[in-house]
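Just dropping this structure here.
Every protein chain of the complex appears in place save one, which is left out.
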Amino acid sequence: MQLIHDPLTRRTQVVLGVVGVVGFVAVLELVIRTGLLSGEGLPLPSAVGGQVVNLLGDGEFWTQIGFTLRQWLLGLVIASVVGIILGGLMGAVPTIFSMFLLPVEILRPLPSIAVGPLLVLILGAGMLPLSLTVALACMWPILFNSMYAARAVDPVAIQTARTLHVSRAGILMQIRLPAALPFMFTGIRVAASIGLIVAVSAELLFGSGQGIGGYILVASTNASNLDGVYAATLVAGVLGVLVTGVLASIDRLAFGWKEGLAQ
Amino acid sequence: MTDHATETPAPAELVLDEISKTYGQNRAVGNISATIPAGKVSVIVGPSGAGKTTLLRIITGLEEATSGRVLFDGEVVNGVPEGLAMVFQDYSRSLFPWMRVEDNVAFPLRRRTSKAERAQRVEEALKAVGLDGKGRLYPWQMSGGMQQRVAIARALACQPRLLVMDEPYASVDAQTRAELEDLLLSIQAQLDITVLVVTHDIDESVYLADRIIVLSKPPSTVAEVIDVGLARPRDQITTKEEAEFVHARAHVLRLLRGTATPDDASDVRVA
Amino acid sequence: MTDHATETPAPAELVLDEISKTYGQNRAVGNISATIPAGKVSVIVGPSGAGKTTLLRIITGLEEATSGRVLFDGEVVNGVPEGLAMVFQDYSRSLFPWMRVEDNVAFPLRRRTSKAERAQRVEEALKAVGLDGKGRLYPWQMSGGMQQRVAIARALACQPRLLVMDEPYASVDAQTRAELEDLLLSIQAQLDITVLVVTHDIDESVYLADRIIVLSKPPSTVAEVIDVGLARPRDQITTKEEAEFVHARAHVLRLLRGTATPDDASDVRVA
Amino acid sequence: GGDGGDGSGDGDELTEITVGVLPLADYAPVYWAEDHGQYEEQGLKVTFEPLQGGPVGIQQVVAGELDFAFSNAISSTVASAQGAPVQTVALVSGLGEDELGVFVTPESPIEELGDLDGATVGINTTNNIGDVTFARHAQEEGVDAEPEWVEVPFPEMVAGVQNGSIEAGYLPEPYATAARQAGLRQVANLVQGETVGLPVSTFVTSTQFANSDADTVERFAKALNAARDDMEGKDDEFRSWWPEATDADPEATAEMHLPVLDVQLSVEGMQDIADFMAELGIIDEGYDASEFTIVNED
Partner (left out) sequence: MTHDESTAMPSTRLPHRLGPLLKTAAIRLIVPVLLAFLWWLGSRSETNGLFIAPPLEVAQRVISDFLSTDPRHFFLGDVARGDLIPSLWRATLGFWLAVVVGVGLGIALGLQPVLAALFQPLVHLGRSLPTPALIGVFFLLFGTGDWPKVLLIAFGIVWPILFNTIDGVQSIGTARAHVASVFKISSWDVLTRIVLPGAAPKIFAGVRVALSLSLILMIISELQRSKNGLGNLLVANQRNFDYPGFWSVLVALALIGIVLNVLLVQIERRVLAWHRGVTLQHD
């Protein structure tokens, strides 16, 4: 069995990707049209595509996208601040680690989507409770990555700095922090894509009609407009892909040196 | 390299006084006493696991000895002494992957020198190890041998009084290795510093050393201290063809094999 | 090791015929022709980045040459030839950390030999490299030198006709290295196999070799092929004190430095 | 919050209130009052907050997030029986004839009410209008039918029935009309006889707000009553206005059953519903509707 393949060129990859998407869409269209998959209410690609075009032409929908993005960003920022600080401290200070281990293990499995409605009740409608729901879901990957990052800083690097007479603060700022940053960022990347899903889901399940989820909600109160729902869902998905792509680029640009850690 | 070292301080002398080190149950260093003379090149050789790296960590104050003490110019070492620079065995991990090569080399000079002087020293150090023009690369964009040379350049740029190196040439090819050995000798002579090198290569130990400290199997003690009288400056080819060289290396080899006999040491002065 | 190789097949001969290899724009191997004689030890030396590892990859069929061909017993190599075993430069990554040492060594023998024979071969191979009784350990529980020996044991357990080794002793201490060199020579003599070794160590190259292939700087060509006539069996101390040895190593060193003159080669037979 | 104001609508200062809504025909007066001036008359400035469903409205009212929210008599009775401090302050419509139905595919073996016993039937929310009126209807008919209710959002109900994901679906207007247009067969009409005009579509506020801003509550109730009365008998105007006001599908609106607007909020009406719910075991016995109802009918 061959384990190593020459990497495909960028162009081949793009072409294959397009072929994959077009093929999938065609198969889905065919399967639904021929009734192979019992038909009513399922997302027929052509119909959903048409709805996507309608949606994107609708200024109101763009406002909702904006709301979702702002809500998601607020949540991600909250999660990052809490996750990095708490996670970093847990990684660096054993006492703090034992103090917070139990609560973290208890709170982590709680589905944020289930806690969200409570936040809405306690904090009121609007963006904050939704963002907090997002933050609650995003926090764990960031927290754990920060914790492991703070712990995993190469002891040889730290010893080197010590022989170079770098002060304690200097080691923290010049060695520990830069060494840990890429892993923290990986946590943020993972969290970001989870966060967007949670953002839309939260709007959908207990929002007040705003955001992409809110749009889906309102669209679905109109009798049997399922294609609109599917279209908005698809747009949310594509948005997620874009966000992931942007973050991956930032990662490559800012932390290209990470390759140096791969052993 | 030396132009800026206008007021070179005196080289440091190092004394190891009955050093031992135990990790849990595991005795890494038995009981070691030795003197690393000022302004000379001393080389430690010994089998793998003999505690050479551990000994260097103790000397540089990175670790505390279980018993015994290290005297640096007559003062007990307690923390990392001033004027010391070290090249780690694990060179790839001791370079900072988020800094470019030039920043890695300049790093210890921060806050000590002006920006202009720093830039110049970095350039000189990189040139000395044959890496001029590679300063903008990241360490991981270089081959293993090149990385090791960056680590050496960083130590040189510090213009230390005591230079400690742990298997500095393990990953470079024979040719570069020879060049780096000669570079070390010439810098040592120019700057008049104390050098302490750990190596697995017996040829190298004899070629570099004024004094060779041979360690026994763990828990290690000093098996023998050999003063090498080969003339300086040395030459990779002619020095290695000299009879004293050939016999000294055979002697060290026998020591390490545990088969040394007093006769073998006839042509080297035993300290 | 040999008791089981009842019907040892003939050693393999290897011919490199105008091999070149280009990665994108980068010419890793210039144009190399050479013969690796059957039943002998050949050593490739050359500067870092000369394409030694690349050449071995082409010989073992892991990679295709851009032009030229490799003949294995007169047949063009095309995929990994039968009867070949290799020790990789990157030993720590070529072992499987999820298998115990004995399983690592036994792995290539699966489906080819009975369980009992496998166990015996593994035991013998580990014993040969001085690791008897360490079979139940995991590779990462061993020091670098021990890991490298496991990789060597794995190749030996295969009882190959052609044994290819890429810097097999880079991480072991001088003493163990000497023992492993002698082990290689004795196994080669017993099993009558062809051995091809890449090394950075010039002493080692002369000590091991019947033939030394010296590569030039990249894009590499064969700088010189040196046949070494030192008597076998060789001895770490006496062989290295022989005049032919001393001069051969000086000659290789000069070649690598690019300063070789015809006179220097007077006492080694140039192929 | 809606503070200030002196009972009459002629002050310059309008009282601002937030009302949770959902664009359902049964609550049409809340929109009508906006377009036809009844809020202004009462000195109110209303902000609509779209909600995901009735129960959320009650929770947000209790939490002080909303001043008023649409609800129905059944939800608010469940909530107040559990101790939630909510007050029903206005009734905007009663159930219209044939407004709620249970639908199956034309080929379905389910022919009559009794066949629904044990069947999987989709409903938007359980313990609510759908299952309560169903039970009431079955009782009136003397049929023993207890379906397995499964919560399914209205927009998926028709497709769900057609795909066989559920055996039958409960649908109110305007979805019921859409279901008929899609070719589904109605097996039960939940609103007939006594049930016609059952006072269900209500607005609620929190007990706290009702105490602190009794005046605002009264004005809001009056505006809704006025709108409801104004709309009565203007069916054609209703049908042409509704799609504009809420983006509803004009075709479906043209055919949908309209709610009954000839209703008045009364403690007795609320108590009647509560008693039936107690009978069904949804709430405990001994519920007193007067504690949770503020009647501002003329």
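Per-chain residue numbering starts at 1, and chain names A, B, C and D are given in the order in which the chains are listed.
Definition applied: contacts are C-beta pairs under 8 Å (C-beta built on N, C-alpha and C of every residue); 3 or more make two chains touch, one makes a residue touch a chain.
Note that the coordinates shown come from a computational prediction; the quantities given were computed from them, not determined experimentally.
**Q** Please identify which residue in C:L14, C:A50, C:A65 or C:L84 touches the non-displayed chain.
**A** Within the whole complex, the residue contacting the unshown chain is C:L84.
**Q** Would you mind spotting which of D:E151, D:E237 or D:D275 touches the chain that isn't drawn?
**A** Of all options in D:E151, D:E237 or D:D275, contact with the hidden chain holds for D:E151.
**Q** Of the residues C:A12, C:V70 or C:C158, which one touches the chain left out of the display?
**A** Reading the full complex, the residue touching the unseen chain is C:C158.
**Q** Name, in rising order, the residues on chain D that touch the hidden chain in the full complex.
**A** Residues 55, 58-59, 62-64, 75, 78-79, 82-85, 120, 122, 125-127, 148-153, 156, 159-160, 163-166 of chain D touch the chain that is not shown.
**Q** Need a quick check: the contact residues on chain C for the chain that isn't drawn.
**A** Those residues of chain C that touch the unshown chain are 57, 60-62, 80, 82, 84-86, 88, 90, 93-94, 96-99, 107-108, 110-111, 138, 140-141, 154, 158.
**Q** Name, in rising order, the residues on chain A that touch the hidden chain in the full complex.
**A** These residues touch the chain not displayed: 1-5, 7-8, 12-13, 16-21, 23-24, 37-38, 40-43, 95, 98-103, 105-115, 117-118, 121-122, 137, 140-141, 152, 155, 193, 196-197, 200-201, 204-205, 213, 216, 226, 229-230, 232-234, 236-241, 244, 263.
Convention: only the chains that are shown with their structure count from here on.
**Q** Using the mean of all protein Cα atoms as the middle point, what chain has its own Cα mean nearest that point?
**A** A
**Q** Please work out the Cα centroid separation of chain A and chain C, and write it as a whole number of Å.
**A** 50
**Q** Using the average of all C-alpha atoms in each chain as its centre, how far is it in Å between chain A and chain B?
**A** One centre to the other, that is 50 Å.
**Q** Provide the C-alpha centroid distance between chain B and chain D, rounded to the nearest whole angstrom.
**A** 87
**Q** Touching at least two other chains at once: which residues of chain C meet that condition?
**A** There are none in chain C.
**Q** Please set out, as single numbers or ranges, the residues of chain D touching at least two other chains.
**A** Residues of chain D never touch two or more of the other chains.
**Q** Thinking of each chain as a vertex joined to the chains it touches, would you call that graph a line, ring, star, complete, or other?
**A** line
**Q** Which bits of chain B are touching chain C when the two form their complex?
**A** 45, 47-49, 143, 145, 170-178, 200-203, 236-237, 240-241, 246, 250, 253-254, 256-257
**Q** State the interface residues of chain B toward chain A in the complex, per the touch definition above.
**A** Against chain A, chain B makes touches at 57, 60, 62, 80, 82, 84-86, 88, 90, 93-94, 96-98, 107-108, 138-140, 158.
**Q** Which residues of chain A touch chain B once you look at their complex with the stated criterion?
**A** Counting only chain A, the residues touching chain B are 154, 156-157, 159-160, 162-166, 174-175, 178-179, 181, 255-261.
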